[in-house]
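Handing you a structure now.
Apart from one protein chain that is not included, each protein chain of the complex appears where it belongs.
On to chain A.
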Amino acid sequence: MTNLKPRLYTLGAVLIIAVLGATGYVWNVRQDQAESLANAPQVATAGDPAALRGQPHVVFRNTAAGESYGKVAVVPLADPDGPRAFTPASCERVYATADDAVCLSAERGLVTSYKARVLDSTWQPTQELSLTGIPSRTRLSRDGTLAATTTFVFGDSYANPGQFSTRTLVTRVDGEEIGDLEKFKLVVDGKTITASDKNMWGVTFADDDKFYVTAASGGKTWLAEGSLSKRTVTTIRTDVECPSLSPDGTRIAFKKHGDLPAGQWRLAVYDLRTGKETVLDPTNNLDDQAEWLDNETVIYGLPRDSSSDVWQVPADGSGSPQVFIPDAWSPAVVR
């Protein structure tokens, strides 16, 4: 290797181009972000989030660009795509009843930490619940006394294929922990599963003892019915994820994987009385725990670019999906 000088100059040139190119790009993105934030169409804001609780309403996470991105918002059920009222709470996922709400929030930093909080009817935090991992799902029981949270606790690294793990906790809203569902007894076809690769996610409460949940072990997923008092989870049917029980307790809306490629699901409803299964939205990929608007309609979130919308579809499979609330995520219907 001869002639150090030209090589040093070349490196200098590469270095300058790399530094200028990279900073220029990032600076440009920063400007664009600031601009689009400034030009973002303002979502119409109206009403008092506490006063709205007197009438039927929908609580959701606002995903419209702007300073209220991520804030919990409320709209009256009578005018879901009209002006929204913002609460002071910011949540990745939220669920609410008439009396309280549960909010899974992220505090971003070098180590992003996540919190689960119970909020009272005026959206003030009253209780912190234990939470580990990236927030995925949360639900309250109908009377608002039980909270369930599901988080993802990642497997690391290239060397461990297929490793991932969820943690699903059921807690009383006063903070008393009822349990980690993976520690409950899992019964599949009458046999207790002792394998430790059990995973549970996406709780929906029937009453203050009975609940439904997704159970998984050995690469299979099931709809399972659980009992908090007996600390058991019993599977009912395969290929059901993120169940959501209808208000009348007769049907389960869920995401079905079927024979789709990895990471794809469709919204379907399973009738607990007849065992009939109906796919509601055969085109859109669903990765959400659906919610029931009433006994006839299911609502669910679908991502769109950097935002997301809440859609509605008839629960009997008779109609096509329509946007219910634009720029929204994680809806909870409160009557």
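By definition in this document, contacts are C-beta pairs under 8 Å (C-beta built on N, C-alpha and C of every residue); 3 or more make two chains touch, one makes a residue touch a chain; residues count from 1.
Heads up, the rule we're going with is that contacts and distances are computed from a predicted model.
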Name under which UniProt lists the unshown chain, selected from "Nickel transport protein", "Cation acetate symporter", "Nitrate/nitrite transporter NarK" or "Thiazole synthase": "Nitrate/nitrite transporter NarK"
In terms of residues, what is the contact footprint of the unshown chain on chain A? 1, 7, 10-11, 14-15, 18-19, 21-22, 25-26, 29-30, 33, 108-111, 113, 130, 132-134, 152-166, 195-197, 218, 261-263, 285, 287, 303, 306
